[in-house]
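All protein chains but one are shown at their positions in the complex.
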Amino acid sequence: MSSTNSKTAAAKIAEISGTNPLKCMKCGKCSASCPAFEKMDIKPHQFVSYVVNEDIEALAKCESLWYCLSCFACVERCPRDVKPGKIVDAARQTVVRQKGGNYLSANEIPALIDDDVPQQLLVSAFRKFRR
Amino acid sequence: MNGIGVFVCHCGSNIAATVDVKKVVEMAKLEPGVVHAEEYQYMCSEAGQERIAKAIREKNLSGVVVCSCSPRMHETTFRKCAEKAGLNPYMVEIANLREQCSWVHKDINEGTEKAVILTRAAIAKVSLNTSLVAGESGVTKRALVIGGGIAGIQTALDIADAGYEVDIVEKTPSIGGKMAQLDKTFPTLDCSACILTPKMVDAAAHEKINIYSYSEVEKVSGFVGDFTVDIRKKARYVDMNKCTGCGACMEKCPSKKALSEFNSGLNNRPAIYTPFAQAIPNVPVIDPSQCLKLKNDKCGLCARVCQAGAIDYKQEDEIVTRKYGAIVVATGFEVIKLDNYDEYAYSQSKDVITSLELERIMNAAGPTKGHLERLSDGKAPKNIVFIQCVGSRCADNKGKSYCSKICCMYTAKHAILIRDKYPDVNVTVFYIDVRTPGKNFDEFYRRAVEEYGVNYVKGQVGKVTPEPNGKLTVHGVDLLDNKQLKVEADMVVLAAAIEPSPEVRNIATMLTASIDTNNFITEAHPKLRPVESPTAGVFLSGVCQGPKDIPETVSQAGAAAVKVIGLLAKDKLLTNPCTAKADELLCNGCSACANVCPYGAISYEDKLINDHGIRKTHRVAVVNSALCQGCGACTVACPSGVMDLQGFSNRQIIAEVDAICR
Amino acid sequence: MKYSYYPGCTLRTKAKDLDTYARKSAEVLGFELEEIENWQCCGGVYPLSSDEIATKLSSVRALNEAKVKGQQLVTLCSACYHVLKRVNDDMQNVEDIRVKANNYMKLDEPYMGEAKVLHFLEVLRDEIGFDELKKKVVKPLTGKKIGAYYGCLLLRPGEILGFDNPENPTIIEDFIRALGAEPVIYPYRNECCGGYISLKAKDLSAKMCDNIMDSASGFGADMLITACPLCQYNLTKNSKATVPVYYFTEILAEALGVKGEEE
Partner (left out) sequence: MSINQEFKPKIVAFCCNWCSYAGADLAGGSRLSYPADVKIIRVPCSCRVNPMFILRAFERGADGVIICGCHPGDCHYSTGNYYARRRMTLLFSMLDYLGIERERTRVEWVSAAEGVKFSTTMNEFVSAVRELGPNRRLGDLRCKD
């Protein structure tokens, strides 16, 4: 990805997340609050720096996108109004919106569920993991 | 030959980089009435001023326009310069080409164009200026200090030592303020009380200092040199003159449920109380919300045990009116409420405390007699976690936008004191940045790490969870290690942000001193006049102006005192000659102007007027120029346009409007 | 009193209990849940991206229907509440979304966020009042130690949802007290259970559920109650399940004496 492209991609992420990553003071309260921290290869507070540094390619490839729960713990507690959860979601959107970007296919569903799975689980997983 | 001289300053490159100063000079020369125009590197310098003086003398200038920085910066400089050269100082106008032009615009064409217009407006105005002579007013040789913490005490002592009378108004029953609540002070670990109480005693014993404790400022009127202040002395229900301070009443008082303000609400105090043992004055007050006698006319025990007969349940608030030449605001700070930080479990667990509460726990006169123990079960803690920046440096609507400045250092102090006294206690500090700019400050913090083995972890804590076993889990992160941490703690100490005392808003309004969005009082100039408010005669001491530690507060207190002394040392003050003036010929005495005057400066007289040979007596408005502060409210209220403001006359302002819109 | 009612996908299928008990209880408490016509699924999660419009339209339809009927819109499911309330906030405050949504919907009168979204618990707290509820209780749950499980969707972001203090909520505890039981306060009651990632990252979600369960049982809870079908499923199926998890409406119906009644 050329530097102009990653610049546009970074701007796109800032735009669709509606947050300003430059307000971050690197306190790490998001990462301290994140229940999925252990599973994340790029940690919540790093997401913000990746956008600032326009390293979008790494974000697009990272595993963290599929572990963020959108539980808003980081959004609620961020003292700088950066709301890292929204940045993660924006990065995930840029991936799933691309062709072949789906993280979940309908074919794999039967193997993943049991009889009690509420519809809500499928609906929300589809909404988060697919276009 | 009279005419106007225009002097354009480069201000180094501050103006010249964005404004073509030569062009401004050229254009100025084309304006009617201008007989001289020049530019120079630094007009405010000795050489620059000499150029102005020389032009005034040689060309017999009748008006001067200096195109430079803000008039709030150098108007006085250039007025003095003109006066020395023989020109009335009020024949000088400033065109603000720096703050309001070159610094805010980037394009040199735009900047130059605007500079020319601003200069043109100043020329138009100055051509209508009239010579004004400042009047004089007296100075009441007494100062008022609002707030009796270390800032107020130090200011009062310094003023009193110079021989002037000072009154301290303190809202609580004793002077001493927040410093009296502290156990030790950084970075030298002096005992706070040991260095503060002698100053409190000095203040109380000083013949020039009068302390109004348990009192509040109620009303302020007047102006620099001549303020009139109403002070409400709240009913103490104890006669100050009779009380011997024996303390028998406090011991016997059966109502002991009120939370001790001095001990940050960690234990109780009686309804009749002094905040702490070394209180000054050592005269208790009765808290009417707690006293059984005052609430439902039962008890009366304190009156019975008082051998001096000092208890007086009938006492009422008293208003004292005093005159002052200068007023110092030293209202100090409070720790913020932690309602917005429930993730840290402050309201859910007794073992999550603020740093100020820790001060009281560590203090020998505190609720635990200085033993470090958990408030929930009295057990000695083994692991203590400190969380920095709680409510400071926030961009959300929960916290404060500023750095509270003192927290990094007092946390290092707490960590050292704990590790020193209890070496088997583990101390972890979660920080975002450690800020230690100050003499011996960083060395002090390094000692905490290197000598005392305090574990500093970079990363803000997300949540504190109380556990079923009574311990606390601190959910943090080590950003340098990129690891999430769960630290087991017995006690968690929050470095909560500080904010100006809530009453400062009201006081600022009474003093017409402006406050910023965080309720800190605005200084007259952020760099050059940091202890003065923009309102003449009102000075600032301590945290009311911005977060400060003790040494800074004491320095500022001394600086404020010097400013007050400088003012009180004068016998006369020059008054602002830009006052209102009525045209006697046209005034019909309708009273519209007097109705809007906030100073009562306008009265009416029957005057014999000679109107084109017709002599008649009629009622006209007369402005007392000693009282008039020059706001101009009356000028607009006047239905016939008779009232005008000298220095900002209708014609002058219209000339500026016309010049800008030309 | 009649409220517009938005049941949501799961309450019509796997979480029928949550719905049935709510309706029965409402009857006893003197209000009616009138199901809006032709509701569509809210999507389960609120679309966070500022450029998503289409995914918000089903919520706008439901909100507008409540507005047209002049009723407040009540939901039971945490996710529906979260989505509807946030979309409503967008319609009130985000001009871009409001304009685009209205352009697409072509309603008789543009929807500007006039409807008010209420969670069933808010109806109990703010409209009925917990004191009134207490009076209607016929079988108080005396002696039961119940932990409230809020999860994430009901509370956060607090600024927009305004449901309760997001870090130290009290509404479900007050509800438990009104029913005569003892609330157990434990710090994980507002931590996420793992939600939709339980589909593809079961281990993570299981760990999160266990944390919640351990904390609740550690503080002595006999049972947990929740408003979210996904939390109920996740906590029951995806953890050690040391403590049973019920819908809050079930214990409400029980206390009001209408649980055993046949339809």
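By letter and in written order, the chains are A, B and C; residue numbering begins at 1 in each of them.
We adopt the following convention: contacts are C-beta pairs under 8 Å (C-beta built on N, C-alpha and C of every residue); 3 or more make two chains touch, one makes a residue touch a chain.
Quantities reported herein were computed from a predicted structural model and do not represent experimental measurements.
Name every shown chain in contact with the chain that has been left out of the document.
B
With the full complex in mind, choose from B:A121, B:V217, B:V285 or B:A496 the residue touching the hidden chain.
Considering all chains, including the one not shown, the answer is B:A121.
Out of B:L157, B:I175, B:V427 or B:I515, which residue would touch the omitted chain in the full complex?
B:I515
Can you say which of B:K23, B:R72 or B:K483 touches the chain missing from this structure?
Of the candidates B:K23, B:R72 or B:K483, B:R72 is in touch with the missing chain.
Can you say which of B:E216, B:E373, B:E532 or B:E656 touches the chain missing from this structure?
The single option touching the absent chain is B:E656.
On chain B, what residues meet the omitted chain?
Residues of chain B in touch with the missing chain: 70-72, 96, 98-101, 103-107, 110-111, 113-114, 117-118, 121, 508-509, 512, 514-517, 522, 526, 534-535, 578, 596, 598, 629-633, 635-637, 645, 648, 650, 653-654, 656-658, 660-662.
Everything that follows uses one rule, which is that only the chains that are shown with their structure count from here on.
What pair of chains is linked by the most C-beta contacts?
The largest set of C-beta contacts joins the chains A-C.
CA centre of chain A versus CA centre of chain C: separation in Å?
Those two chain centres are 25 Å apart.
For chain A and chain B, what's the span in angstrom between their mean Cα positions?
46
From the mean C-alpha coordinate of chain B to that of chain C, what's the distance rounded to whole Å?
Centre separation, chain B to chain C: 49 Å.
At which residue positions does chain A touch at least two other chains?
If we look for residues of chain A contacting two or more partner chains, we find 38, 73.
Could you check chain C for residues that touch two or more other chains and list them?
167
Touching chain B in the complex: which residues of chain A?
23, 25-34, 37-38, 43, 45-46, 73, 77-81
Would you pull the chain C residues touching chain B in the complex into a rising list?
Answer in residue numbers: 159, 165, 167-168, 185, 187-188, 215, 218-220.
Under the touch definition given earlier, write down the residues of chain B that touch chain A in their complex.
Result: residues 343, 389, 393-396, 398-399, 432, 458-463, 475-477, 479, 482, 484-485 of chain B touch chain A.
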